[in-house]
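The following block contains the structure, expressed as structure tokens.
In this view, the complex is presented without one of its protein chains, the others remaining in place.
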Amino acid sequence: MAATRTTAAEAIREIPDGATIMVGGFGLVGAPLTLIDALVHGSDATDLTIISNNIGEPGRGLGLLLRQGRIRKAIASFFTSNPEAVEAAMSGAIAYELLPQGTLAEAIRAAGAGIRGFYTPVGAGTELAGGREERVIDGVPCVLMEPLRADVALVRAEWADGLGNLRYRLSAQNFNPAMASAATLTIAEAVEVLPVGGLEPESVHTPHLHVDRLVDAELSIGDVQGEGA
Amino acid sequence: MAATRTTAAEAIREIPDGATIMVGGFGLVGAPLTLIDALVHGSDATDLTIISNNIGEPGRGLGLLLRQGRIRKAIASFFTSNPEAVEAAMSGAIAYELLPQGTLAEAIRAAGAGIRGFYTPVGAGTELAGGREERVIDGVPCVLMEPLRADVALVRAEWADGLGNLRYRLSAQNFNPAMASAATLTIAEAVEVLPVGGLEPESVHTPHLHVDRLVDAELSIGDVQGEGA
Amino acid sequence: MTDPRDVIARRAAAELRPGEVVNLGIGIPNRIPAFLAPGVDVVLHTENGLLGIGPRPAAGAEDPDLIDAGKQPVTLLPGAAAFDSAASFAMIRGGHVDAVVLGALQVSEAGDIANWQVPGGKALGVGGAMDLVVGARRVIVTMTATTPEGAPKLVPACTLPLTARAAVSCVVTEHAVFRIDGGGLALVELLDGAGEEQVAAETGARYRVELG
Partner (left out) sequence: MTDPRDVIARRAAAELRPGEVVNLGIGIPNRIPAFLAPGVDVVLHTENGLLGIGPRPAAGAEDPDLIDAGKQPVTLLPGAAAFDSAASFAMIRGGHVDAVVLGALQVSEAGDIANWQVPGGKALGVGGAMDLVVGARRVIVTMTATTPEGAPKLVPACTLPLTARAAVSCVVTEHAVFRIDGGGLALVELLDGAGEEQVAAETGARYRVELG
């Protein structure tokens, strides 16, 4: 199904309490800043589980959602970009799971790809195996990782077409393509929306069957720099 | 390491007896026709294991290698495009394994991605599970599939740059990107070799770290149509 | 008299909704686009790596790099995307294809399907059939009610090698439409003037009757 064009405020309203939400970006690069802003300022959905490489920075991006007390649990590879997230996890204010970054990315891809579990050597024999099944395969100790799905994915692309096909720019791709594939409802913001046919078929990174809502990106990194300072 | 520019004849000489070789293409579309021709006519490597969606057609592509008696085993999803391959498998002239096409593709990707095994619902409870471990995950019966690696991958791209970055065209992508990632030695033929910098960073489908040898594609589908007729 | 394959294709076309992503198998399903109602623009996916395929090209206008999973030349519509096999089957297995329409040799009353290996003899070709029936959200089977020898294809349990268990949601024959859910098989519609007795005679599976 092609994506529905809408506004960030409208799209965010579809997120219920208790939802599991994936949020793209590596730090703020490639993060869906417009959608995060709408989630923070235009929604009161709470008890949320967030899956994202980072949990924002103090008072910026997802860091604002954390301050609002609306995060129940966070799954990330790098909480340390936001000391307030580390503090919340350590104090028990939020539940958390720390995963190796590649395992995080692969588990999200697996969910989108209908893979029900995979064995990775990364993290085997360490505390980040999290008590998961370990098995030696061809002499290599491996951890059985489950797929990570979400109710909603918030992603950002540089280019979209009117159907919702997405193309990312440079290192702003990061977690966005995998997350777009792994959620029941994928909401994408795009910096530039081209006419249908504006993307070459081989240049589409995320085909529109993964995208449910398409909104215009209205914020860029410059707009949120120092927001919490 | 960037790819080494060479000729198909030179590159194919690196394939030893007993090698496991992945060959890209869906039918003849996207198949590395130049490299297959060099393998058939310019190499006497034998006792080969071939991993490819099809085993060519009668007397065309890999079908010629089959007629030469140089295939020991074939792993494919569609032997039926070549009745001679079906006959060879049925008579015991070659060993074979039939896999669901998506499992074949995913297992090749897994090998390239360092995944040591994955659970897929496809094929569970059928004879194509091949006696592999089955496990019910979240109520869904799944098969544990192992990665499929190769000593050599033969792939074809439409565009390359001088470093060996590859870009595929339309439905000629098929198995090529996954196979390029899953072999110890990846030999790519390209229809057009652009100067370094001739591909946009986000338009590279296979980064050059996956490509060891780069040769000019000299054959196209029109050249091999009816070769065996 | 209408070709039974067109009866089946026309009715199967009515199962598809506008905008859905659909994968069509070879044979009868390939006739479906001709029967889509105006405005029902489904988006066609083909497992060898395309989304958004259009009509067959004119003779001489074929692009050798542009084929569907049946290896037939196709065209692309504006907004089409091309991707590799691993990504394409990730879409299929991951539940991103709304419906697959494909043929079958047998379908059981539990929704099991056998469609890759013909009786007596190894087919050795499965292609993407297993992935599609496991992964697509709805599996619509188009098949004649009986084999050329007159044996029912809707059976209590499949005797041919399985493609997948409990996968089929709808079966369209030249005489009837059946739906399959947790409660079993239901006859929901008669086609082309067929009567209930005729359908009963050519159906091996048990079913309930829920004609609207």
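By letter and in written order, the chains are A, B and C; residue numbering begins at 1 in each of them.
In this section, a contact is a pair of C-beta atoms (placed from the backbone, for glycine too) under 8 Å apart; a residue touches a chain by one contact, two chains touch by 3 or more.
Here the structure is a predicted model, which means the values were calculated and not measured.
Enquirer: Thinking of the complex as a whole, which visible chains are touched by the chain that is not shown?
Expert: Per the contact definition above, the missing chain touches A, B.
Enquirer: Could you tell me which of A:G42, A:G59, A:P121 or A:G198 touches the chain that is not displayed?
Expert: Of these options, the touching residue for the absent chain is A:P121.
Enquirer: Just name the one of B:G42, B:G125 or B:P207 that touches the chain not displayed here.
Expert: B:P207
Enquirer: Could you tell which one of A:L35, A:L48, A:A172 or A:L219 touches the chain left off the display?
Expert: A:A172
Enquirer: If you put the missing chain back, which residues of chain A would it touch?
Expert: Its contact residues with the unshown chain are 26-27, 29-30, 53, 77-81, 85-86, 89-90, 96, 98-103, 105-106, 108-109, 120-128, 141, 158, 168-178, 205, 220-222.
Enquirer: For chain B, enumerate the residues touching the unshown chain of the complex.
Expert: Interface with the chain not displayed, on the chain B side: 1-2, 109, 111-115, 161-163, 165, 181-182, 196-197, 199, 201-202, 204, 207-210.
Quick note on the criterion: only the chains that are shown with their structure count from here on.
Enquirer: Compute the centre of every chain as the mean of its C-alpha atoms, then state which one is farthest from the centre of chain C.
Expert: A
Enquirer: Report, in whole Å, the distance between the mean C-alpha point of chain A and the mean C-alpha point of chain B.
Expert: Spacing between the chain centres: roughly 33 Å.
Enquirer: When the C-alpha atoms of chain A and chain C are each averaged to a single point, how far apart are the two points in Å?
Expert: Roughly 35 Å, centre to centre.
Enquirer: Which residues does chain A have that touch at least 2 chains other than itself?
Expert: Those would be 113-115, 201-202.
Enquirer: If I count partner chains per residue in chain C, which residues reach a count of at least 2?
Expert: 50, 76, 82-83, 89-90, 92-93, 135
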